[in-house]
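Complex shown without one protein chain; remaining protein chains in place.
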Amino acid sequence: MPSLDRNLLHRFGILIVILLIGLGLSLTTDTFLSLSNLTNVARQVSINGILAIGVTFVLLTAGVDLSLGAVVALSGVACATFAHPGEHNVTLPIFIGLATGAACGLTNGILVTKGGVAPFIVTLGMMTVARGLALIASGGRPVADMSPSLTNLAGDIFGIPIPLLCFAGVALLAWIFLRDFRLGRYIYAVGGNENAARAAGISVTKVKLFAYTTCGILTGLAGVVLAARTTTGQPNAGIAYELDAIAAVVIGGTSLAGGVGTVTGTILGVLLIGEINNGLDLLSVSSYYQAVIKGVIIVGAVWLDRRQSRS
Amino acid sequence: MPSLDRNLLHRFGILIVILLIGLGLSLTTDTFLSLSNLTNVARQVSINGILAIGVTFVLLTAGVDLSLGAVVALSGVACATFAHPGEHNVTLPIFIGLATGAACGLTNGILVTKGGVAPFIVTLGMMTVARGLALIASGGRPVADMSPSLTNLAGDIFGIPIPLLCFAGVALLAWIFLRDFRLGRYIYAVGGNENAARAAGISVTKVKLFAYTTCGILTGLAGVVLAARTTTGQPNAGIAYELDAIAAVVIGGTSLAGGVGTVTGTILGVLLIGEINNGLDLLSVSSYYQAVIKGVIIVGAVWLDRRQSRS
Amino acid sequence: SLAVVLALFTGCKKSSTRKEGEILIGFSSRDLSAEYTAKLSEAVVDYAKTKPGVRLVMVDAQSDAQKQLSQIENFISQKADVIILNPCELEASTPAVDRAKAAGIPIVLVNQVTKSAGDAYIGSNDVDAGHIAMEAIAKQLSGKGGVLMIHGIMGTSAQLQREAGAREVFAKYPGLKLVDHQTASWDRAKAMSLTENWIQAHRGKFQAIFAHNDEMAMGALLALERAGIKKEVYVIGIDAIAQALTAVKEGRLDATVFQDAVGQGQGAVDAALRLARKQPGAKENYIPFRLVTRDNVGEFLPKK
Partner (left out) sequence: MLRALDLRKDFGGLTVLHPLSVDFHAGEVHALMGENGAGKSTLMKVLAGLYQPDAGQVQWRGEIVSFGSPHDALTAGIAMIHQELMPIPDLTVAENITLGVEPAGPLGFINRKQQRQRALELLHELEADINPDRLMRTLTVAQTQIVEIAKALGRHADVVLMDEPTAALSDHEIAALFRAINRLKNRGVAIVYTTHKMNEVFQLADRISILRDGRLIATAPAKELNPQKLISLMVGRELADIFPPRSEPGREPVLEVSGLTREPAYRDINLTLHRGEILALAGLMGAGRTEIASALYGLTPATSGSISVHGKKVTLDSPDTAIAHGIGMVTEDRKGLGIIPALSLRENISLAALPLFARGPLVRHTEETNAARHQIQTFAIKASSPEQPIQQLSGGNQQKALLARCLLNEPEIIILDEPTRGIDIGAKSEIYAVIQKLASQGKAILLISSELPEVLALSHRIVVLRQGKTIATLEASSSDQESLLKLAMPL
């Protein structure tokens, strides 16, 4: 348990930045600290959060997944296709969405492990393939007319957004898993030194397949949540989502070289990005400047964090 | 010289795939092998080619550059702003374009080396910042009215497209540089084992700054060529260009982990992508299926190549 | 492995071999993953199929002007008889037109103009779309009130022109205030988040939202409905995509602006064939935008 909790302190710098920006926003706007706005932020970060948790698994094995956004679209389309009112029980479309994501993730994993192709190429290929399949399956049109029982999943329960509950649940499970499960430990070992892990008797192939498939399932979940939230399966949804998700993970201290990183770090990364997006809108900063400011804050936050953790 | 020439053979698999696809295309279409079509392909691959050569330097140091597309847009806008007819000599806008790219690359390099921030985060930040700056500088509008003396640079000379000449020149210089110059070899050393390079007295900082700045300059060049070709500086040009460029480099056998790769490999990667794009359009494959086929071919080509080079 | 590669080609044998006397039309579509363009392109393809002796080759530029330019170059080397161009950009797609003209191939522009005039133009002026949408808002608010505007991807022609049209209306009604404006990149989920944030920041200060397309209008609508304040806000988009029309019919979305995808597509094919056969015809054919509200939505809904 210790090594992971230690890491929360390591990511202290990011926490400070989040709190400082929060303080700034609550001084300059009346709304930032309101309950309804914080609920908003929670709702908005959920999809990126689920994706970021998923891709944490892959990044820890020293891999990468560029297909997140496209698989979100494909799973959303798949889910929506089976979610027309009165046709099926609500569990079927959800299952289909998750299964689609899982299939894509598993395919990535097989190509990376058995095929020996670099994860960058495999998942870039999956990115175009999944996008193409989403367009083919939907005929290029959003799949609308989703049953309210499914779209309600983007609503609230006891005032808490359901997507947030999904994110929180996924994060909790991932946290426990990476901390306390053998397979979790093996993921770190494989990412830290693949050959040494193999020599210690770990089946690198199985570990990687697991990581990619888990990432796929969570991507599928994100696709289902997105479809529920937007009440459609959009074949061109999720463009560049992978960048936000990977950015959150790396901000949270996970190394792209593998073997180092934590779920708590990823959560902080997700919160920072969500806070910036929300704050810039609340302050009505013009679109052009939003981009510039967002880029500067993210790089600055990571820079501060690394300085602080070095000393 | 040995390790590099040997590498051409290592990339033999990709060459075979390129030739096979070429054979297939010349059997199924009348136009593929025509001079005018091949000139077309050459013209079309030039911009991606210049970017791919540039990012080869960065990938060899075990870095990455996600800001290529945005910097292409920013340099194009900068160049076009100074290229209105009769205002300045044609060299000024070109210089401005290159300098803009160089400045972005240098900034990336400084943040990576001195700032100690992961290249993924730095260049993702630069991606949003440069895009924002391009929009601010242009007021969000394409910068048109470029002097013909500049836009002619996208034309032909003795029937050879000038962009192709730029690409070829850049590739030749990069090939010699990475093969036979000390700094070129230091790039491999830093990417292959950063600690070893430092212990051997190599200034890792200087080497990386050089790599990022070179990549920036070539990105600026790509921006100028793109502006000349489309006769405008477009603030939203170049979206996702980085993915095609990095894909070409990785297809060509360069490792994202750094230290391994060649310019010849990169050229083959660029050609393969260009050939697929051209071929699928010539065959008028529907664009949804194009995405699927393109993804499959790229992954398949790399898979074949790795299999072949393993045996 | 060799077999696999070759097998890929057998499916599409000599598909591009020309038959005698056949008219070859090259068509470059702006972006087939955008619903409106997809609809337009489908109309072009379907309509061309009904014409005997005509073969149409469609390619997708995926919103990249440089890619589109390459595609036009490909058509030139394929010796197409006529080209239909659905330009990505006003400026950046201009060289494509010039290139075709230089090669002596007639070119029809559809839905979007370029700097250089083509041999024919079928379409509408996006400035009008912005104008119509904002006029509808002005009328609804009686010329007074706060408005939010959701942009498409910044710097794209459609975004620029729709904004320009809207700005004309703001200039006309000093009582209309642009409370805030921001991009959501044509994306529904982004527009939803943006609107959620705006509800926090500007609640009560705005009475209407103008989104540059229907996808984003639907996103704004969902956010307003979730917050339970849809009744306080008038929402309008552009394009008249299927889901927006349904929403207008159900009284959820207030209005959208119809652009005649099928009309434009068929018009483009007709113009192209006229040019290929060197027949005379109108050089420009503007198909006007039309405001769709609950009153007239029946005309636009797909016939069952």
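The chains carry the letters A, B and C, assigned in the order they are written, with residues numbered from 1 in each.
Note that contacts are C-beta pairs under 8 Å (C-beta built on N, C-alpha and C of every residue); 3 or more make two chains touch, one makes a residue touch a chain.
Predicted, not measured: the structure shown is a model, and the values here were computed from it.
Asker: For the full complex, which residue in B:A245, B:V260 or B:I293 touches the chain that was left out?
Answerer: Selected residue, touching the omitted chain: B:V260.
Asker: Thinking of the whole complex, not just what is shown, which of A:V64, A:V260 or A:I273 touches the missing chain?
Answerer: Candidates A:V64, A:V260 or A:I273; residue touching the omitted chain: A:V260.
Asker: Which listed residue (B:L19, B:I157 or B:A200) would be found touching the missing chain in the intact complex?
Answerer: B:A200
Asker: So which bits of chain A touch the chain we can't see?
Answerer: Looking at chain A, the ones touching the missing chain are residues 1-3, 6, 180-183, 185-186, 188-189, 192-193, 195-203, 259-260.
Asker: Considering the whole complex, not just the chains shown, which residues of chain B touch the missing one?
Answerer: Here the touching residues of chain B are 1-3, 180-183, 185, 188-189, 192-193, 195-203, 259-260.
In the analysis below, only the chains that are shown with their structure count from here on.
Asker: Between chain A and chain B, tell me the centre distance in angstrom, where each centre is the average of that chain's C-alpha atoms.
Answerer: Computed value for the inter-centroid distance: 29 Å.
Asker: Note the residues in chain C that touch 2 or more other chains, in rising order.
Answerer: Residues 32, 154 of chain C each touch two or more of the other chains.
Asker: Using the touch rule from the top of the page, what residues of chain A touch 2 or more other chains?
Answerer: 131, 135, 140, 287-288, 290, in rising order.
Asker: Sort out for me which residues of chain A touch chain B in the complex.
Answerer: The contact residues of chain A facing chain B are 64, 66, 111, 115-118, 120-122, 124-129, 131-133, 135-136, 140, 243, 246-247, 250-251, 255-257, 287-296, 298-299, 302-303, 306-307, 310.
Asker: Okay, in this complex, where on chain C does chain B touch?
Answerer: Answer in residue numbers: 1-2, 4-6, 8-9, 12-18, 29, 32, 57-60, 62-67, 69-71, 73-74, 76-79, 89-95, 115, 153-156, 159-160.
Asker: If we count contacts the way the header does, which residues on chain C are in touch with chain A in the complex?
Answerer: The touching residues are 32-35, 38, 151, 154, 180-183, 185, 187-189, 192-194, 196-198, 200-201, 215, 218-219, 222, 226, 241-243, 246.
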